[in-house]
Structure formats: C-alpha cells, structure tokens
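Have a look at this one before I ask anything.
Heads up, one of the protein chains got dropped from this complex, but the rest are sitting where they should.
Letters A, B and C mark the chains in the order given here, with residues in each chain numbered from 1 onward.
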Amino acid sequence: MRTGSLGVAQLVIARDLRLAFRKPSQLLQPLMFFMIVATLFPLTLTPEMSRLRDAAPGVLWIGALLSSLLALESLFREDAQDGTLEQFALSGQSLTWMLFAKTCTHWLLTGLPLALSTPIVAVPLGVPTEALWSVVASVALGSFALSLIGAISAGLTLGARRGGVLLSLLTLPLAVPILVFGADATHQAIIGGAIGPPLRMLGAIAVLGVTLAPLAAAAAVRIGLE
Amino acid sequence: MSWAWFHRFASPPWVYGFATRWTPWFGGAALLVMLWALYGGLILAPPDYQQKDAFRIVYIHAPSATLSMAVYATMALAAAVGLIWRMKVAHAVAAACAPIGAWFTVATLGTGMLWGKPMWGAYWVWDPRLTSELVLLFLYFGYMGLRAGIEDPQKADKASAMLAIVGVVNLPIIHYSVTWWNSLHQKPTRLLGEADMVWAMVWPLLLMFLAFFLFFAAVVLIRLRAELLRRERSASWIREVLK
Amino acid sequence: MLNVSGLHLWRGDRHVLRGVSFTANAGQCVLLTGRNGAGKTTLLRAIAGLLDPEEGQVQWRGASARSTRDEFHSELAYLGHEPPLKGDLTGRENLRYLVGIRRTLSADEIDAALTRTGARDFADRAVRTLSAGQRRRVALAGVLLSGALLWLLDEPTTNLDADGQQLVARLIEEQLARSGIVVAAVHHTLSLGAGEVVPLELEAA
Partner (left out) sequence: MSEFLSMGGYGKYLWPSFVLGIGIVALNFWMALGSLSKAKQEARRRLEMLS
C-alpha cells in the first residue's frame, strides 16, 4: 500500500536528521564560519561601537548568507553521488514534496541554528539587547526563504562538475530581495523602528518560495540526474 | 490556424535557411536606421533645458537598457518553449541570446556611469535602475556560467532554461526590492529619459530603439546558426550548408 | 506490458541508442548484453525515465511511461551500478527509508528480505563498513522489498561471489514466477532455470 504524503515527509525528515546527527561536525562548520566572518568586520572597519552598529545589519546578513551558501552545497550533492536522490526521483511519490521536506530539514539544521546564534555575533557589534529577538526572527525567516531558492540552484548545479562557486553565482542575484528586506528589518530592530513592513515583505518572499521553489527544484534535480 | 508554421520553426534546417536569408536584411536596416537616428539625435534635437547636451547620452543608454531586459525576456521565453515542447531550436535561441543581452547590460551600465559623472559628479550612483541593471548582469553571468559548467549539451540546455525562467520570475521582485531599498535612504533621482522631451528629441529615440531591435535580430540569427550547427548531429543537412 | 519502440539517444557526439525496440510481458526476462559502452546503462536509464530519449517511446501498460510517470515508477524498481545506500546508516535503516517512502512496510518484512538475500547478519552495521558484495546484497533486499512488478537491474551480479550470483538467478526466477518482468544488463549469460528469457544484443556505436 503506497505511503501517504505525510508518511513520506516524515521518513525524509527523519532520515536527514539521523544522518546529520551521525556527523555533527558538518553542522557546526557553517556556524563557526559565520562567527569568524563576523569578527573580521570590526578588525577591518573600526573598533568604535557606534559605527559598528551602523554596519551590524550588513555584517549579520552577509555572514548569514555566505554560511548558508556553504551549507547548501551539501543539500543534494551527497545524495546524488550515492544514488539515493535517484531513488527519490524513481519512487513514484511527488519529488516536489520530498524536496520541500528535505529543504525544510536543511533549514532546521543550518538556517535555524544560524539565526539562534546571531545574538552572539550581534552584541559585540553594538546591537542593543532588546533588539536581539527581532534580529533572530528576521534571520530565521530570511534564511528559510534563502534555503528554498538555494535548493533550486543546488539542483541546477548537480549537472556541473563542481557546484561550489557556481552555486553562489546563481543564488546571490536571486537572494538580493531577501538581503534588502532582511537587512532593513534588522536595521529597524536596532534603531527601535517598525520592523513590521520589511518582515512582512520577507514573509511574502518566503511564501512565494514555498509555493514555487520546490517545483523548480524538483525539475532542476530531474535535469541534474540525467 | 494551421500549426504548419510552428512546426517549420522546429526544424533546424529550415530555421538555418531563414536565418541565413534574413540576417543581411536586418543588419542593413539596423545600420540605416541607426545612422538616421544618430543624425536626428546629435544634430537636429535641441539640448535639454536642464541637462543641456549631456541628455543626448539617452540615445544609447535607454535603448541598451530596454534591450538588456527584452533580451532576457526573449531568452526566458525561448527557454520555456524549449522545455515545454522539447524544441532544440528554442534552446539554441536562448543560448544565442545570452551573450548579446549581457553586452547590452554592460553598455547600459557604462553609459549610465558616463552620464552620472557630469550630472552628479560621481561615476557610480546607487540609483535603483542602475543597481537593478547590475543585478541583471550577474543573472546573465550566472546563466552563462551554468551553461559552461555542464558538458552535456542537452543537459546544459535544460538546466540553463530552468535558470532563465526562475530568473525572469525574480526580475520584477529584485527591481521592486532595490527601489524600496533606494527610497529608504535617498530621495529618488531623475534618471535619463524622464526629461519632458519635445518631439524633435523623441523621434530619434524611437528610431534608435528600432535600430537596436533590428541589430539584435541580425546578431541573434547569426549566433543561432552557430548554435544550430553545434547541436546538429545528423550529417544530412549540414553537408550542403557547409559546401 | 513494457513496450520500447525506436529509442534513439545521443551522448555528446556518440549515437548510443540507435532505434532500440523490444517488448516484455509478464514472466519474461530481457537479458541485455553488449560490450562496454554499447549503451546498456543508457537504455535502462531511458526505460526508467531518468533519461529522455530524443526519438522513440517507452510504453507501460499501453500508455506512455512519461505521461504516467508516477504510476509507472510505483511499479518499477531500478538498481544501478552503485547500491543506493547512505554510508552512515545501517542496512536496515537504509531499507526502512529507501523502500518506506514507496510503500508502508514492517520491520519483519525488512528482516525477511534481508534474510532472503543473506544480508541479515551484517544488517545492523553502518553500510560504509561493509564490502561491495555485502552492499549489493542489502540493495538486492531493497529491490525484493519494493514488490515492484518491473525490475531494471544494471549488472546485478557485480562484486558478488559465486553463491551471490546464484542468489541473483534465483531471485529473478522467483520474480518471473510471480509474473513480474525483469530487464537485466549482464556481462556473462545468466543461467536461468525457469522463466522465459528474451536476449537483446546491443552493438557498440
């Protein structure tokens, strides 16, 4: 009897979580990368707090974006190489649904921890403590939208020999709206302004991502697996 | 309406012949119309009351900007046709469009900077349109990078087609977010072409648009012939073409 | 049931599949033979729908496999060169996920399949610690467990010892006895006791 779509999603998520916790080092690397990148900015800009606070949204978001891109590389590549992604495509179940579940798990393992770790980086950049929760919320939402769009380019670069730089080259232009609204939300949070409008725009992009991106990612993966 | 004409466009030999016949006509027409437009724009048109003669840069800037977007849209449309009806010719058209569109974007950015210096005293200005144009250039680089990264021509066609479609969906969102970002920090700047132009200034601009489109048609047909040759495997129709 | 007509496919400049056609019905096993590079793997992947042929068609139950892709795939089990297993998971876990997404299955069914392919005593070790032959046995258990009507096997006996190859022959015979269909690419001929064999030779380009 065919497995129901809820069952499929559950299995896909359980498998990726189990795989991730078998090799925890891979989870920590993007976070460490994020912290290193964030500490480089004061060294290159200025130790002076008020100017750092102006740069904080840029530092947080560019750091989060680059470390998410690092993590995206492994979203499909390993499964494609050992043939399990092929079996997903041949399972008779909706590949779109499975890749959506896989992308959400990827976000749970990379995007969310990244968002939760932003305060550690934000405080040294002069971000006031009451703004921290809004910063976490904006990075969490932004990284979710980013994972969805990144899944498309991860699928597209499956066909190329080395995805790495190409993956970033494809994803960054598409991530401009996320960066713009995300950084603005963080900026408003810092100056105590209204984070509503930019956050809602970020939410709209995430919703657009949820509806369209998995479809495109599934088509991209099928092309990449040829 | 019979589908015959559509199927004819699907057959490489016929399209190759069409391209060979029409390239000189488009090329020649583009040259004539451009010369006429240049004459109108540089000599006949009066200077702008505010920007004086600097406004004439619009005759290159505006058509390039429009073409850079129009070519990306054509590329995405050809890509969609290629994916949906699995037409090799459509993928060849998309592959032919990319470099031309990228060059138009470079022209737009270049002329935009050369216009910005006299008007605002700086070569680069984070004007929303120029910034969107810059992101569009990166989209073109991404498209050409993906196509170069995949050896198998058939897979490269499909993957880049997918990217072109995803890109064209994102273009308006990118433009909107850049305009939003710009309005947060700066008062909106008046870029070229919004000047209240008299007819003597306008008709050369329209001719320039026509010249650029004719030119695009000529060049894309040349590149299309090259792409068709690269994709064609059965030796039959290539033999007499190469004679 | 399975009807392949006039498949043409190029890989780069090589015209790998040149008008391949055959039909296979319940209880039949198509044995694909041919030198390396003759297109055995390409043909199997084209039938499975992983590759789109430039000309020709694959039909399953009379309908084009491409248009009824999900139904076709739910009745298909494809085993390529590499056993599709995650190195960090055990054989049992791999099967639970790999076959679990296709159909609901219980731990006993997994256990029975592993026993049948002689993989039970190393089923709880991480797959990366297993030998290629042991991995092949776990993957074969997966094919068995899927209960698919059509098996597409790409050189199923590679890395297997003598009785491993016997096991593959027995499994194929049982599948044919269940009026299933098997399309297998093989190097040396596979001695099948029961079931009807349809040989198909592919010449190299």
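Keep this in mind: a residue touches a chain if its C-beta (ideal position, glycine included) is under 8 Å from a C-beta of that chain, and two chains touch if they have at least 3 such contacts.
Please read these numbers as outputs of a predicted model, since none were measured by experiment.
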Exercise for the section: Could you run through the displayed chains and say which ones the absent chain touches? Expected result: B
Exercise for the section: Determine which one of B:Val106, B:Met144, B:Val169 or B:Leu210 touches the chain that has been left out. Expected result: B:Val106
Handout entry: Residue of B:Val15, B:Val33 or B:Ile57 in touch with the missing chain, whole complex considered
Key = B:Ile57
Exercise for the section: With the missing chain put back, which residues of chain B would touch it? List them for me. Expected result: 27, 34, 38, 43, 47, 52-54, 56-57, 59-61, 64, 99-100, 103-104, 106-107, 110-111, 114-115, 117-118, 212, 215, 218-219, 222-223, 225-227, 229-230, 232, 235, 238-239, 242
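The rule is simple: only the chains that are shown with their structure count from here on.
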Completion exercise
Centre-most chain by CA centroid is A
Exercise for the section: Would you mind checking which chain's C-alpha centre is most distant from the centre of chain C? Expected result: B
Fill in the blank from the handout: So, in whole Å, the Cα centroid of chain A is separated from that of chain B by 32
Problem - Geometric centre distance via CA averages, chain C-chain B, whole Å - result: 48
Problem - Mean-CA-position distance for chain C and chain A (Å) - result: 36
Exercise for the section: Could you check chain A for residues that touch two or more other chains and list them? Expected result: 226
Problem - Residues of chain C engaged with two or more neighbouring chains - result: 52
Problem - chain B residues within the chain A interface of the complex - result: 135, 138-139, 141-142, 145-146, 149-150, 152, 154-156, 158-159, 162-163, 165-167, 169-170, 173-174, 176-178, 180-181, 184
Fill in the blank from the handout: Contacts from chain B onto chain C in the complex sit at residues 86, 151-154, 233
Completion exercise
Residue set of chain C touching chain B in the complex reads 10-13, 15, 52, 54
